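Comments concern the structure below.
Missing here is one protein chain; the remaining ones are kept as they sit in the complex.
Take a look at subunit A:
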Amino acid sequence: NAVAQAKESAYKLDDPVAPYSAVTSYNNFYEFGYDKDDPARLAGRMKTDPWSVTVEGECDVTGTFNLEDILKGIMLEERIYRLRCVEAWSMVIPWIGFPLKDLVGRFRPRSTAKYIEFITLADKKQMPGVASVFSTIDWPYREGLRMDEAMHPLTLMAVGLYGEVLPNQNGAPLRLVVPWKYGFKSIKSIVGIRFTEQQPHTTWNQIAPHEYGFYANVNPEVDHPRWSQARERVLPGNLFSPRRVDTRMFNGYDEVAPLYKGMDLKVNY
C-alpha cells in the first residue's frame, strides 16, 4: 500500500526513535479515556473505514469527502519528528504523511481564510471518554492553526507511523502533526476542516485559558502554571536515571521562528 511505499525525507533527527510499543501504548486521546493506556485498549472499536472529512468555511471547495478521494495522488513521505507533550515528556516518532499545505491547496481557501480549524470525531457509541459524565471536555475536540502555520512545510498530515497505517490510538486515519507545538495541537482522527476568518476556539484553551494558549508553541521560558516547561523527560525513561533534558525553543525547530516575528510569546503562549 501507499504507506509502505512512503519515501524517506530530509526530515530526520539524530536522536534514536522511541520503540513502536511506547508510541502506540502511551497516548493522550481522551475520547477513549483519561489513562495513558486507555486509547491502546479501547480505540480498536473505532471504525476508520469508510472515513469522511467535512470541509467548510472560507474556501471554494466545500463538502463532505471520502478520505480516499481527498488523498488521491498525494505523495507520502516519512518524517522523524520529536513530539513534545505539554505534560513535559517527549518521544521521537517516525511519521508517514504529507505536508498539510498540499491538502489545503485542494480546497482553494479564499483570502478571507485566516485560520484553519480541525475537528475530531466525537461518537459516544465508539468512544467511552465522550460518553463519560466526569469529563471536563466539551466535545468534539477542536484545534486550530493560523493559516501561515498551516502552510509551513514542517506541518504534517499523518496517516501512518513506522511504515504502517496509523493505529487507532495514534489518531487514525488522519491526524495533524505540528512538531514545534505541544502535542495537544496535533489533533487526531480528523472529521472536520473549517477555514475561518476569526481565530477558532480550541479545546484546551477553552478549558483552561491561563494554562493553554491558542499558539501552544513549545517554549522553555513559559511555564505551565503547575509545572515547569524548562526541561522534559525523554521517553521511554529509565527508573533510576530519568532522561531529563533541556527543552528547546520551538522544540528545536528554529525555522518557524519567523512566523512569530514581533509577537510576545510570553503573552501569546
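Note that a residue touches a chain if its C-beta (ideal position, glycine included) is under 8 Å from a C-beta of that chain, and two chains touch if they have at least 3 such contacts; residues count from 1.
In the analysis below, contacts and distances are computed from a predicted model.
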Inset, instruction - Look at the options "Lactate utilization protein B", "ABC transporter permease", "C-deglycosylation enzyme beta subunit" or "Protein-methionine-sulfoxide reductase heme-binding subunit MsrQ" and return the one that UniProt uses as the protein name of the missing chain. - result: "Protein-methionine-sulfoxide reductase heme-binding subunit MsrQ"
Legend entry - Option touching the unshown chain, where A:Val55, A:Ile70, A:Met91 or A:Leu174 are the choices: A:Met91
Inset, instruction - Decide which residue listed in A:Lys47, A:Lys125 or A:Arg231 touches the omitted chain of the complex. - result: A:Arg231
Legend entry - Residue of A:Asn1, A:Gln198 or A:Ser241 in touch with the missing chain, whole complex considered: A:Ser241
Inset, instruction - Consider the whole complex, including the chain that is not shown, and state which of A:Gln5, A:Ser21 or A:Thr64 touches that chain. - result: A:Ser21
Inset, instruction - Against the chain that's been left off, what residues of subunit A make contact? List them. - result: 18-19, 21-22, 25-26, 30, 34, 36-37, 89, 91, 132, 134-137, 207, 223, 226-228, 230-231, 233, 235-242, 244
